[in-house]
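Missing here is one protein chain; the remaining ones are kept as they sit in the complex.
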Amino acid sequence: MPAPSEPSVRRRDGAAAHAPYRLPPRLFDARCRACWYSVAVIALVVASFASLDLQWAQFFSLEAARSMGRFVGEFFPPDLQPAFVQRVIAATWETLAMSALGTALAAVGGLALALPASRLHEDDPAPGRVSTRLLLNALRSVPELVWAALLLIAAGLGPFAGTLALAFHTAGVLGRLFAEAIENAPPGPGAALRGQGVGRLRVFLYATLPQVLPQLMSYTLYRWENNIRAAAVLGVVGAGGLGQMLAFHMGLFHMGKTATIIGAMLALVALVDGMSLAARRRLTR
Amino acid sequence: MKLVLQAVSARHPAARAGAAPALQGLTLEVAPGEQLAVIGPSGAGKTTLVQVLSCAMRPAAGHLHVEDVDPWTLPRRELQRLRGQLFLAPQVPPLPPRQRVVTSVLAGRLPALSLMASVRSLFYPSDIPAAHAALERFDLGDKLFERVDRLSGGERQRVGLARAFLAPARVWLVDEPLSALDPTRSRLALAALVDEARLRGVTMVATLHQVDRALDHFPRIVGLRDGRLAFDLRAADVTRERLAALYAQFEHELRGEAAAPDTHADAPPQPAPVVMHCR
Partner (left out) sequence: MNPTRTAPPARDPAWLGRLSWCAAALVVLWPLMHATEFRPWILFEARNLEVTGDFLASFFPPAHSAEFLAMAARETWRTVAIATAGLTLALAIAAPLTLLATSVLSVSALPGRMARGPFLLRQMVRWLLIVLRSVPELVWALVFVRVVGLGPTAGVLAIALTYGGMLGKVYAEILESGEPHATQTLLRNGSSRLQAFFFGLLPQNAAELTSYTVYRWECAIRSSVVLGFVGAGGLGQQMDNSMKMFNGGEVLTMLAIFVALVALADRVSAGLRRALG
């Protein structure tokens, strides 16, 4: 029996009578790496659902649906009494200030760390690059909320801990981004100054920074958009702002007030997103 | 400052292994205060020569002596100080696009300024009259506070040359200073350079494609071909036959249709976008 890849009959003039008969590829081929990855992913998903004790029955039963419905109903109408709204506005301002100041501090700190963490040119010895990069990684690996929980011990309850938490985490993020932007900057102006014997810091100030500054500011503004979301919820662990009000009222089951606070959060996020976009557009004018 | 090259060979840093070196066995001596022009077809090694003279590139073989000292044997600090005395103006003007002309020109003086003075100059230019005077010599006085990326290519090139006037250097090494300039401007710019160099007693080595300009302005002409010295004569002794021999197979460059500088090197490459995490 000829193999499937060979023509089954050869006519006398040499042409094949039947075209090669091909089977479709197998669904799972032991040699294909992507197949094994897919299997691994499916196994991970199944194992996750199996190992977690998810209360599906409780969630999807009829009485659960009814209590969910009642719960959602308690959100409306949102509490709009003037005294409370005033406090929400104050908390909104506090959250906005936390995010803005935290991001600004992080930009300064990130820039200060980015210079030792980057190679200004190919043969730059850049002493301390590895350790500074490790520090930046440590700063950005810890999420803002964890930083806030840690800093509450040193700084006490309130927005100061939240600002510092945002500043530390974002300094790590921005420091890494700034360092990569510095390393990708066009080398010409820096090379000319170095050729004149100018030192590293001044080469950075006169040649590299003017070229990457718009990009750095763009990253900072983009990061502000993330930080306003983070600032809104940092208060849940006690770092002030809207988050602290939210945790407080939810703990007392004041769902109407909670709805107002969540609305304020959404409006604040939309406002900062808009401001950041407008500022970034103006930068690249 | 006296510059001496002895049997210098140098390779371009990006050259393929096994390719011929850009300079081969070059011997050249430049007296203090002398002005000379280096001419030759493309690929002759003119840019490499200027980079070796400015201590930007280390010779692979042979010796460079600046004031009878081999700079590559000096400790790093001395070498940095020496570099402050050697000013290199590359063919593509090394100006950050969003910087203002006044800051770019004043940056030429950085080797002579302290750190505090340099940083202060970033916030408020420390010597506006000097920058203005330098730019006036190149007919750019009104562009003092413009952004570099708002200038044309020729204007940017002249700003790069104006930087030399503020540098505390005793040697000017100028690579293709006229590539983006029209005939009138190129005559004026070269005249300004040469006159100022003579006034200050600065040693100047300029590489040029425009042979007629070189013959007009420089008393000494060095011809380079394939990395070797073809001739080293007074301008009066450079005959048409010698030029034809130098530019054999490159006649179009001799006629003045010089190859345009790397235009893609003019526009700085866009910084690569960086991935941001989780937002």
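In this document, chain identifiers A and B correspond to the written order of the chains, with residue numbering beginning at 1 in each.
By our rule, contacts are C-beta pairs under 8 Å (C-beta built on N, C-alpha and C of every residue); 3 or more make two chains touch, one makes a residue touch a chain.
If you're wondering where the values come from, they're calculated on a predicted model, not measured in any experiment.
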item	value
Hidden-chain contact residue, picked from the options A:V88, A:L120 or A:A149	A:A149
Contact footprint on chain A, counting only the chain that is left out	33-34, 37, 41, 44-45, 47-49, 51-55, 58-59, 67-68, 71, 93-94, 97-98, 100-101, 137-138, 141-143, 145-146, 149-150, 153-156, 158-160, 162-163, 229, 232-233, 236-237, 240, 243, 246-247, 250, 253, 262, 265-266, 269-270
Missing-chain contacts mapped onto chain B	100, 102, 123-125, 128-129, 132-133, 136-137, 139, 141-142, 144-145, 188, 191-192, 277-278
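Assume only the chains that are shown with their structure count from here on.
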item	value
For chain A paired with chain B, centre-to-centre distance based on mean C-alpha positions, whole Å	46
Interface residues, chain A side, partner chain B - complex	140, 173, 177, 180-181, 184-186, 188-189, 191-193, 195-199, 201-202, 205-207, 210-215, 219, 222-223, 225-226
Touching residues (chain side chain B, partner chain A) in the complex	54-56, 79-84, 86-88, 90, 92, 94-99, 103, 107-108, 110-111, 115, 118-119, 122, 167, 169, 268-269, 271-272, 274, 276-277, 279
